[in-house]
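Only one protein chain is missing; all other protein chains are in place.
Labels A and B are assigned to the chains in the order they are written; within every chain, residues are numbered from 1.
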Amino acid sequence: MITLPVESRKTSHIRLTLNGEQVDVSFAPYKTLLEILREDLGHTGTKHGCELGECGACAVLLDSKPVLSCLVLGVECDARNVLTVEGLGLEGNLHPLQDAFADLGAAQCGYCTPAILVTAKALLDQQPQPSRDQIRVALSGVLCRCTGYLQIFEAVEAAMVKIAEQNGAAK
Amino acid sequence: MPNQKDSPDRSVKDSQANGEVLRVIGVPRRRVDARAKVTGQTRFADDIVLPRMAHCKLLRSPHPHARIRKIDASRALAHPGVYLVLTGKDLPTEYGILPVSQDEQALCLDHVRHVGDPVAAVIAREELTAFEALDLIDVEFEILATISSPEEALATPAPRIHDYGEEGNVHKRVALEFGDVEKSFAEADEIFEDTFFYQGSTHLPIEQHAAVAIKDPEGKLTVWSSTQTPHYLHRALAKVLQMPAAHVRVIATPNGGGFGGKSDPFNHEIVVAKAALLLDRPVKICLTREEVFYCHRGRHPVLMKFKTGVKQDGTITGMHLQTLIDGGAYGSYGVASTFYTGALQTTTYHIPRYLFQGCRTFTNKPPCGPKRGHGTVQPRFGQEVQLDKIAEKLKLDPAELRLGIVESPNTVTANYLRLGTVNLSECIRRVVKASGWKEKFRQLPEGRGVGIACSAYLTGAGLAIYWNRMPHSGVQLKLDRGGGVTIFCGATEIGQGSDDVLAGIVAEVLGIDTFDIRLFTGDTDLGPVDLGSYSSRVTIMAGNAALQAAERARELLREAVAIRLEVPKERLRFADKHVFDSAAPEKRVPFHEAICLAEARFGTIGTVGSYTPPKSPALYKGGGVGPSPTYSYTAAVVEVAVNPVTGWITVPKIWIAHDIGRALNPPLVRGQVEGSVYMGLGEALMEEQEFRRLPKRLSHALVHKFPSMLEYKSPTSLDMPEVVTELVEQADPRGPFGAKEVGQGPLLPIMPAVANAVYDAVGVRIDEVPITPEKIMKALAEKKAGRAPRYGPNHFPHIDWPEALRVSPPWEGGDGNAVNDVPSHRKPRPEKDKVLSS
Partner (left out) sequence: MMRLPLFEFCAPRTLEEAARILDGQGPNTMPLAGGTDLLPNMKRRQQVPRTLMSLRHVEGLKRVEWSNSASRLGACLTLTDIAGDARFRNGLTALAQAAAQVATPHIRNMATLGGNLCLDTRCNYYDQNYEWRKAINFCLKKDGTTCWVAPGSSKCVAVSSTDTAPALIALGARVRLVSRSGEREVALSELYNNDGINYIRRRPDEILAEVLLDSLHGWKSTYWKLRRRGSFDFPALSIAAAARLSSQGVVEDARIVVGSAASRPLVADGASKFLLGRSLSSETIAEAAALAARIAKPLDNTDFDMTWRKRVTGEFLTYALRELRGDDVRAERGSITRYCFE
């Protein structure tokens, strides 16, 4: 029998809220939130491009704020709230941001897309009518090598309009 | 839910659609893989998780050049959690992308050639375990002299980085002369000589290279990899693992960006395959960002010397171009790259006589290869900046000068490239108009300037990487009785939208929605061979193959429905998921019923389409690089703001016009244009693949200056200017629905346009990239001191060029063969270039 090497021992346990649902997870204590999401919770929607905080591809919302999951320790996530791209949809439908990105060419290779989407969602949740400059700044923490960003800005603006319409209709 | 939204009517005439309105092609629509991407469900290579999966890490050379004397992996093997350690002796067979440079080993056996060259592999239960065990492998190196630049390579024939190549550390020299260039200089009114340098850069895809290998349930090998070229990887795996290719399956997972950096077969792909076979468990590797810098295969740094003769009206009489190319440690696509640094100069402006000499050397740095634009980007920079200097001297507007010398469509150039449609003039006119060029050029206040540049690019390399007579792309279609259509094709989705191109074409022909189509692409077991996503070949080659397969399917359906509806088959139309009589549209059958009718008549329905590029008239040796079914054209105007004190440079706006033939899906096309502009801007202003050679007396080290995403500068959302895109759509009959390429062409004019704009702004020439504030400030100081207001290389070293192959241009009675060499079709082909048999 091969004994369990120390790196494999899942001795840390946390209970967190992931995409609106409580979930328990055990993991090796050296792991970051990124690794736990992808490897211990099977949520591979969140990506990684550098693991050093230099590209933004691993962005998730932690307690509603965009952070880099590659630099968040798993052991710091107990009782906290995490939102990933998998949790963007509402009642079985895509989030207006997802629809807009899909329709307006804002996703090409799609690798930075999850990070940009959750970051844009946090922006629109905080500020329903951001200016183009505010969108640029909010997204300045995620690198994209495919799009040149312009269609991404337009998709955020289109989603902004759609959300306002939906909110108006709901009233 | 359909992918086509209710869009404004687009009445576009097209012969392939028999004069009908196009309902899919040219209509803005959601791409077929969009939903998967925006929900995070697209399965990239590192997202694959399999039971019992082990993790692999590579031990890499810390020395730029050394012999391996001894490797002792016993301590690593004994480390808890380690399953296997591999070294060079486990995978000694050499491979490489080009048949003429099979110079790589999956793990170096006895010679390491750059910092980062893989030496051993550890496969362990956890990735962290494998990483810790790397330090337990003891390697004894014997240090060899470091060769850090092409100049050093030319001066240092020994030690040889490779035992093949021309001589010493010269990998390849080419010399091609089309017409008597000296005579053309004698006929010129003015002669211009300029030296330029184009710094290397890398692709920096956000997704790091990753691969998973498994001995599948049947006992055969399957490898998933983030690769742009599954077919070439397939061949390399069969060769190195010494397995029948029929027992190897490569699945190209959607790439999180490629740009040419994932087009070679790589060490890590072969290593995990070997490990999976030995362990009979899945093995995964995902490279760190630093390791991606060591894979590289990026833009070759090129030193160029242009000598161009012109008449007073700007007509070019002849051009002599010399290039010195820094190849890095391995061949990769380098021989092709070398030819590319000369091949496309004749595609934009008429050049009646042309002499091209190129030299690639090896150096102890990560190998260079194809990056978006592959080898044509560098000389295009030189040519467009020199044209700007020519325009100034001749007192001509640079846009007007270019308009006067644009090459004609359907021409065969001096170097025997057959052009298709050429709408460069229209592109120039559009950007001149859109940017307000005439009011701005040489008229903006100091510190603001505009520059113009043009370019052309291939729509797929005319020759495959390995010589053969088979199609470059194949598509198989399956039509289901339920109305669903399945496309099988080897084409690879790297973000450019290749899946959507295939689906759009098939949907248009069959009159269905792209949502009704399922695609299986990039899988060597499921789909016919497509050579891969490189050289902008997919739209024309896979697209034409899909078109043929779809038209064949439509023909079968047409016949069966004609009988059922008792209508001449020529009157039948396919649209809105129905087949109907154009004279009496109420006579119709649903699409799925048409399939059933056809199946009843013909048996099971399945069609095949393929595409082989036309034979090129370039018959001389070396004529294989450059030919393409047709070429796209681009013109760009860039406006810059330069601070005359600090040299600080910003780019507020770019106007670009691209001769695309036809935009198959407009938002995707716009994305390619803007993405190319973005990447071009990065190269123009801030990207550089730079290396540090530590002081020789203290160290032999030659390291990448900053192999990280923080220090290798790629523009952020705050650095991207406003871009105005215009598309010129004159259908080129060589492309499906007239489409040409868009994934690479729009990158090329950006860098020279920036350089030309800087001159307009502050009167200094930066004859190299990247164009940085430091260089601008130095050039301004030179200007102030009354010296040449310029920053750039001054010297092109002497190179012993071989005797040039002389080929008479078409207008001088040439036939495409060299007059001083055995014609290529008569030469026996070397064994190693022949198709590999299983």
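The criterion applied here is as follows: a contact is a pair of C-beta atoms (placed from the backbone, for glycine too) under 8 Å apart; a residue touches a chain by one contact, two chains touch by 3 or more.
None of the values given here were measured: they were computed from a predicted structure.
Asker: Have a look at B:Gly647, B:Gly675 or B:Gly814 and name the one touching the chain we're not showing.
Answerer: B:Gly647
Asker: Write down which of A:Glu7, A:Glu86, A:Asp99 or A:Glu154 is the residue touching the left-out chain.
Answerer: From the options A:Glu7, A:Glu86, A:Asp99 or A:Glu154, the contact with the absent chain belongs to A:Glu7.
Asker: Could you tell me which of B:Glu384, B:Asp719 or B:Glu741 touches the chain that is not displayed?
Answerer: Of the candidates B:Glu384, B:Asp719 or B:Glu741, B:Asp719 is in touch with the missing chain.
Asker: Considering the complete complex, identify which of B:Ala155, B:Ala246, B:Leu710 or B:Ala788 is in touch with the unshown chain.
Answerer: Final answer for the missing-chain contact: B:Leu710.
Asker: Where does chain B touch the missing chain, residue by residue?
Answerer: 46, 60, 62-63, 115-116, 127-128, 131, 286, 288-290, 641, 643, 645-648, 650, 686, 692, 694-695, 698-699, 701, 703-708, 710-711, 713, 715-719, 772-774, 777
Asker: So that we can see where the missing chain sits, which residues of chain A does it touch?
Answerer: Where chain A meets the chain not shown: residues 6-7, 29-32, 35, 48, 50-54, 56, 59, 65-68, 70-73, 75-76, 119, 133, 137-138, 140-143.
Please note the rule applied: only the chains that are shown with their structure count from here on.
Asker: From the C-alpha centre of chain A to that of chain B, how far is it in Å?
Answerer: So the centre of chain A lies 31 Å away from the centre of chain B.
Asker: In their complex, what parts of chain B are in touch with chain A?
Answerer: 5, 30-31, 33-44, 46-47, 49, 80-81, 124-126, 128-129, 132, 203-208, 254-259, 288-289, 494-497, 667-668, 670-671, 674-675, 677-679, 708-710, 714, 716-718, 720, 722-723
Asker: Which residues of chain A touch chain B in their complex?
Answerer: 3, 5-8, 28, 30, 38-39, 42, 44-52, 54-55, 57, 84-86, 88-89, 94, 97-99, 101-105, 107-114, 117, 136-137, 139-140, 142-153
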